[in-house]
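The structure is given below, and queries will be raised subsequently.
With one protein chain removed, the remaining protein chains of the complex are shown where they sit.
Our next item is chain A:
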């Protein structure tokens, strides 16, 4: 009798497992996930305290399913230099825009088709498009919409374009 019960529990566990794992993975891949932000490259928007406290952000993956982003959005993407690493940056320019760079090879860069220009808010302390050039939209991972943790910093992340880039747009 006990053996029968045990077998039933195992069967229930296995069937639940085969429902729960794919649903969770798909949700994390398609809809939303959360991630801890490390590093100082997005100060002061994220991690303003430096290394003592790190923010947890909500990454919306549904927003970027058609690879549509706006200038000023904070997005996470796979680092073009290291495919194992994800980086979080602000979109500065989209395809066709002319960007004034900060310490890139050339002074002005025209963003090619299907690419975007990303920069960290903390200039000079960020490994961004000024180092590796425009990045392909295919590397886009998610759109960061909210700060979830710590609770006193709970807020919606607003799109924001740095002042020095506002004039460089080409609509």
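Keep this in mind: a residue touches a chain if its C-beta (ideal position, glycine included) is under 8 Å from a C-beta of that chain, and two chains touch if they have at least 3 such contacts; residues count from 1.
One rule holds for everything that comes next: contacts and distances are computed from a predicted model.
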{"item": "Options \"Translation initiation factor eIF2B subunit beta\", \"Mitochondrial inner membrane protease subunit 1\", \"Exosome complex component RRP41 homolog\" or \"DNA-directed RNA polymerase subunit\": UniProt name of the undisplayed chain", "value": "\"Mitochondrial inner membrane protease subunit 1\""}
{"item": "Among A:5, A:66 or A:105, residue touching the chain not depicted", "value": "A:66"}
{"item": "Touching residue (missing chain; options A:57, A:99, A:139 or A:157)", "value": "A:139"}
{"item": "Option touching the unshown chain, where A:83, A:103, A:124 or A:151 are the choices", "value": "A:83"}
{"item": "Touching residues on chain A - with respect to the absent chain", "value": "18-19, 21-23, 25-27, 29-30, 66-67, 78-84, 112-115, 135-140"}
